[in-house]
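The complex appears here without one of its protein chains, the remainder shown in place.
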Amino acid sequence: MSANLLEIENLTVTFPTPRGPVDVVRGISFTLGRERLGIVGESGSGKSMTGRAILRLIRRPGRVTAKRMLFDGIDLTAQTERQMRALRGARISMVMQDPKYSLNPVMTVGEQIGEALRTHAKLPRRDLDARVRAMLEAVRINDPDRVAKLYPHQISGGMGQRVMIAMMLIPEPDLLIADEPTSALDVSVQAQVLDIIDELVTGKGMGLILISHDLNLVSRYCDRILVMNSGEIVEECAAGKLAEATHPYTRGLLAAMPRMDEDRAELPVLDRSAWASGART
Amino acid sequence: MSGLRAWLIDDSPASRLQANLGRAYRIWAALLRNPLAVVGGLIIAALIIMAIFAPVIAPYSPIGQDLDNRLVPPSAAHWMGTDELGRDIYSRVVYGARITLLIVTMVAVISAPLGLVIGAVSGYFGGWTDRVLMGVTDIFLSMPKLILALAFVAALGPGIENAIIAIAITAWPAYARIARAETITFRDSEFIAAVRLQGASATRVILNHVLPLCASSTIVRVTLDMAGIILTAAGLGFLGLGAQPPLPEWGAMISRGRNFILDQWWVATMPGFAIILVSLGFCFLGDGLRDVLDPKHGDRQ
Partner (left out) sequence: MTKPAAIELDDLTIAYGGTPVVHGVSLSIPEGESFALVGESGSGKSTILRAITGLAPEWTGGMSVLGKPRGHGPDRALARTCQMVFQDPFGSLHPRKSVDTCLAEPLAIHGISGRDARVKDMLAAVGLDQRFRFRFPHQLSGGQRQRVAIARALMLEPKILLLDEPTSALDVSVQAEILNLLKKLRREQGLTYLLVTHNLPVVAFLCDRMAVMRHGRIVEIADVSALKSGTLSEPYSRELYAASGGLPQHA
């Protein structure tokens, strides 16, 4: 009986390019218990690919290899596509960035959430509707009956994201992967959405992987942080200890962010030669 | 050779020429990777060579009659047999390539730019300009191609030139529609806004910025349409309204071969094969071009 929800060892994701195969994720290893883990990195760091690799969502020509990829004891690399389908949604869910693109535009909100549940549980119609309603209330949507009949283009971005969360959490998975869940939202709505994710995840004892480019956001909502750069994990630390980070990339990133009480004449720029991770001008 | 290739795919070209040649090279290389496109390209190349070197390739004169050898089946002396006036069908097919090429090129040259410009102007300005231009386009689009061509030729008289004009008139609306749809997708984009903010006139924006972006899809559509144009021209020829005898236009040849189709099948079928082969060639090439030029496949060029 493993205490760990997720055990990843030496995960590599490779894509062929005209210039030869490129590893977008290079042999990373980490474990996750029933806690909140943040994966932070800039574009091209491989953080989104890691999330997709766990769910085996990377299709050919991309290739995923790992020495070990265990979810609650199940070997994810050995699962057939059919077995993965049984896992996705029911045990591992993913919330993506922009509800404009991740919600089906021709189905009502209620139908989509209901579908997520119906895929994994056979329930009579009335119970289904009740569960959908309860879920919409759990993501703090007032007037759930009215909203359930709306189409995605009729609701705001923040609400759309909450619908996405409802859809992904209604089958009660054990692990939620949230890939930049608030990047497309306004600042004031971001906090609301993250609070909801936080509440639901800790309330149900789930594991959470929060993928983001925003260091501050991740440090506010996670217990542990992994910093990725060019496909590798360069730093692992507790959220509260971010200011004491040791790797030059993390320190450089923290320093390069403008602060609210900014008084520097110039922002320090990352000196990439400090860890020689490849040329990126 | 590898030095030239390296120069062409250099990531940091040192001059405009190098950059543009590099782009052209990448498109060419991508096209070569598609076997069907290569086949199509070879067929079209064969068509062009046949047209240019017809006097050298064709063993007999296309119009020389030999009434002793009427309706001879395909043999060593006459690869495709002879028709009802003893003319060698193979030679007529080879010379007919010139006519086919002429029709196809002239129609493309007239209708594509016309359609492009009308569509781009319509899409860019919107409002009443759009409505009027698209109304006109719709009128032409709703006319059946062959019948309009018939009417036109009937009014102006039969002959290749009139057939070309007639087909071109019915071909441009489709290109206008495509160009308009493309223009609408990016007319509100920031790069167009940026150049307008620099004080560019509408003419400059349309010519320098809008048309280049519409060009790819138009090129693909024109190539794919070539097959249809050939068939329409053949149809006109079949009805006696295109090229007049004794010109060896493939459609007209099929028409005359109709009378002998049961016993002397080769008279109608050989030009028919030629039409099929060339149409197929254009379709393959057009498909290949679309795969290569389609922006959704990444602007790798």
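Lettered A and B in written order, each chain numbered from 1.
Basically, contacts are C-beta pairs under 8 Å (C-beta built on N, C-alpha and C of every residue); 3 or more make two chains touch, one makes a residue touch a chain.
The shown structure was predicted, so the numbers you read here are calculated from the model rather than taken from an experiment.
Enquirer: Tell me which of B:P13, B:P74, B:P158 or B:G228 is the one touching the absent chain.
Expert: B:P13
Enquirer: Out of A:A86, A:A130 or A:L267, which residue would touch the omitted chain in the full complex?
Expert: A:L267
Enquirer: Consider the whole complex, including the chain that is not shown, and state which of B:H78, B:K145 or B:H209 touches that chain.
Expert: Spelled out, the listed residue whose C-beta touches the missing chain is B:H209.
Enquirer: If you put the missing chain back, which residues of subunit B would it touch?
Expert: Within subunit B, the residues touching the omitted chain are 11-16, 18-19, 23, 189-191, 193-200, 204, 208-209, 212-213, 295, 298-300.
Enquirer: Pick out the residues on subunit A that sit against the missing chain.
Expert: Residues of subunit A in contact with the hidden chain: 42-43, 157, 186-188, 190-191, 213, 215-216, 220, 252-253, 256-270, 280-281.
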